[in-house]
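Here you go, one structure.
Only one protein chain is missing; all other protein chains are in place.
When the chains are written out, they are named A, B and C in that same order, and each has its own residue count from 1.
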């Protein structure tokens, strides 16, 4: 049995806002403060950190040294650096922006992320090009935006061949159609880019509402040798609700975690959640303890019997095995 | 703790067909044969039975006496009679058909259902007007079809004031827009019809993909005093997949079953499933044992703590309580 | 042929923000500035205005007098006042907040809206309780929140019997489950509240992604005599995308506008859009000219033929009539 370490996207501990509660769901939170809150969870060892940093309450910027000190103090590491290539300046696109000057800005911010990742010892730089795509029919030249997306990514990753990069795919939001929408599209893009240092961040929730079977998508990415990181959460199958792990789809989450073990994954498992109205420490603890308990359940599961059921595509047999463990035993049959 | 008896829509044990496997997923099954298969489950005490009966292999019709004998033999009862007001003749609508002669046919079939219900001692006659609605924008006069729907139902139920009737609402399929689409629309229709002997069949899965919270819909129907029956299954939130209970949304199923207890329901719980590729007896057993185990879990649950969490709308607290029971305990916190 | 006047939710001309572009899609916009921008559209005569007002750039508050002056200057009127009962303080609910003190705050803000509405001569006060509902299974006592919602609304509307109030229903966002989710639920709530001065704001887009047929929902609200206002936009059927009118579902929009004429509506038609990345004046103009052109199309349409097709539920015949007008004629048949 493998024991996994846990990480989190640092935004889980930051300030949340949406288009209605424009005064935000809570006060501003600096990157250093968010790190200190993350440490309160007690189980997190690594973080996915956005740049630019959130900044201090007095309006001053936070430095890499500030962040490094906070990580050192709390005994956590930077797992990934994610440049915010989806803020106001990038609203019409980062790598696909119609304005070449903005495309250059996006590339520059990514290069800055490479530097920060180097200084903080992060394992990878993450691309999440949330504004690259379109909203309306007839809005873009689909060939052009595809070309620009790959070109921008290529420029970044060839500038730092020793750094690992990874794309986190997502179907939509903030764009109604994001370009790198699902696992297969992202694998095609990576293949077309043709560099070795680019892979995939597999977000369970993104996979769910992209209408994939997450366990199948994980295995597909693994078969191509492109799995770089795994993020966990849950949703209602239509949107990136970023709920606590297992809260809505525990049976599929269990199947996914079993797939995580089957591919021999030994990296951390990251939380990607937006607890708008909840205490973030409580939300993170609940998710981590849920995952722990799910692995314990998987340890109890008769995997030979499960494998036999799957070999026969026997949904009733495998469901019975899993539901019996979930529910503390099924009745006499 | 209440102990519930179980029932099933008899179609669970019948022949399945869809638009692709036009040679059906198995051989024809007569109504009597379906009853005998239902009896193999061992836990079913009541059935929702369609009329016209499926018929014998030699093409001859099955009689009420045949069905009654099969029920008596197997020790089961008729819970409901559901007239098939969605077969070929009703493809453009039953109560809302543009042809008044077909509307009359629909009413006549429902009156036949009343007779059969009387002869078999069924508790209610169920309306499931699957063809009443529309597919295309601009297809119908929305006022007219609403009026016709209510008029047809009123004609049926006033013809047998002593009989209980119930509408099973559904968002879509076979129509892309069904008229009695959700709980609230159905309650409005019942109020407008204004007769006492008409209520609602609450199907958990129909509620899920109508984007309701099923526990909330159940309570809303109960508050109006209109709950007649409860059906259980699961789905992927977009369609009436009719999967085994708890297979996809066990946390919501648990919340729903707790709501079933909170309203003091003491009738049977019916299965509404379509195990196209599965053994129906295995599928029914799995669902029933799952529900059993879920009630046992609810018995273990600290409901005072749950109530306290709900009073504070504290999702993390109530999730923690429920997930701990589901997963055999959460880790140290 | 009726000529309609146009209005808009003033947010169309304000600052947009979401959870990713946390630096917003543009600079802050005061309520007065938004009114001046709205005036640039040239076709808007009335506005739905949020309180509290957005405030001036220097941090000072805008007064009712400021807003009134801006309206007078630009020749527009206040159609509605919408209290922002969905900001930070109301994140766990307005009328349903677990904290009675916050419920009182929500009621107080609504009463303030009544005053502002009086001073500005607005036709109605709008309830859009975006935070009233829940996100997780097991989060709330569904009976309690329903009771609280109705109680809060009743307290507000009975305090000003001469004022018109209206509920804008919505399925979800910001909550994953909003309490007043669809037309029928809202009609049930209004009936249960039992006061005459409460009706419905029918938002075409909300109706679409609540899986209603908007023309049918409009007629249902009208049949109950509860239609207070109409808002227009478009979306992708899963979320409140608030796109320009007709951009995705012009055929249904046409059906809806025809229904607007059929019920004899003579109020304004309001735009409810969020042009995050677009020029708001261009977005509003495009929608208004689209609606104009759609009414012109409806004037050309052979409505007797359409009615005949609808009387027969003949989708092919009515589609042919509508598509022929949309596409400048269909070929020889």
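Criterion: a residue touches a chain if its C-beta (ideal position, glycine included) is under 8 Å from a C-beta of that chain, and two chains touch if they have at least 3 such contacts.
Only a predicted model underlies this, so the values are computations on that prediction, with no experimental measurement involved.
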item	value
Contact residue for the chain not shown (choose from B:238, B:262 or B:279)	B:238
Touching residue (missing chain; options B:86, B:127 or B:146)	B:86
Omitted-chain contact residue, chosen from C:62, C:79, C:132 or C:238	C:238
Among A:8, A:215, A:228 or A:260, residue touching the chain not depicted	A:215
Where the unshown chain meets chain A, residue by residue	92-93, 98, 134-144, 146, 171-172, 177, 181-182, 184-185, 187-188, 191, 210-213, 215-216, 219-220, 223, 251-252, 254-255, 259, 306-307, 309-315, 318-319, 321-322
Interface with the undisplayed chain - residues on chain C	236-238, 244, 246-252, 275, 277-279, 282-283, 285-286, 288-290, 292-294, 296-297, 315-316, 319-320, 323-331, 333
Interface residues of chain B (partner: the chain not displayed)	15-26, 84, 86-88, 91-92, 130-131, 135-137, 173-174, 176, 236, 238-239, 241, 243-244, 247-248, 274, 276-277
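We take it that only the chains that are shown with their structure count from here on.
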item	value
Chain whose mean Cα position lies farthest from chain B	A
By count of C-beta pairs in contact, the leading pair of chains	B-C
Gap in Å, rounded to a whole number, between the CA centres of chain B and chain A	39
Chain B and chain C: spacing of chain centres that average the CA atoms, whole Å	35
Shared-contact residues (touching 2 or more other chains) in chain A	236, 238, 244, 247-248, 277
